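One protein chain omitted, others in place.
Moving on, here comes subunit A:
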Amino acid sequence: MRTGVKNLLLIFIVLVLAVFPLVMNKNAEFGGADDQAEKIIGELQPDYQPWFKSVWEPPSGEIESLLFALQAALGAGFIGYFIGFYRGWRGNHVKRKQPGELLEERDTGA
C-alpha cells in the first residue's frame, strides 16, 4: 500500500475512535474525567478541602478554548514546518546529506 493511502487509513481510524463515543453515548455529558475523580475523593474523604487554588484561571470557557486552540496551533504549526522542511529538502536534493550543502550545490550547478 502506498504511504499516503496508509496514512489516510490510519487517520480515518483515529477519527472513528473520536466520533464513535459521541454516537454511542448520545446522552453522556462528556465532562472531564477529573470531575468524576473529584466526586470519588468526596466519597472517600468527605472532609477533604483543596488547600490551594489555581493561581490564574481562564475567566470563561471561551478564553479557555482560545488558549487550548493556541496550544494546539503552536504544536501543529511546528510539526507542519518540520514535515515541509524535510520533505522539500529530500524532494529536491536526494543526494545531499546536510541542508547546508544544498545552497552551494545549487549555485555552482547553475
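Note that in this section contacts are C-beta pairs under 8 Å (C-beta built on N, C-alpha and C of every residue); 3 or more make two chains touch, one makes a residue touch a chain; residues count from 1.
The criterion applied here is as follows: contacts and distances are computed from a predicted model.
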Listed names "ABC transporter ATP-binding protein", "Roadblock/LC7 family protein", "Spore coat protein CotJC" or "Cobalt transport protein CbiM", matching UniProt entry of the absent chain: "Cobalt transport protein CbiM"
On subunit A, residues whose C-beta touches the chain left out of the figure: 3, 6-7, 10-11, 13-14, 17-18, 20-22, 24-25, 28-38, 40-41, 44-45, 48, 50-59, 64, 67-69, 71-72, 74-79, 82-83, 85-87, 89-90, 97-98
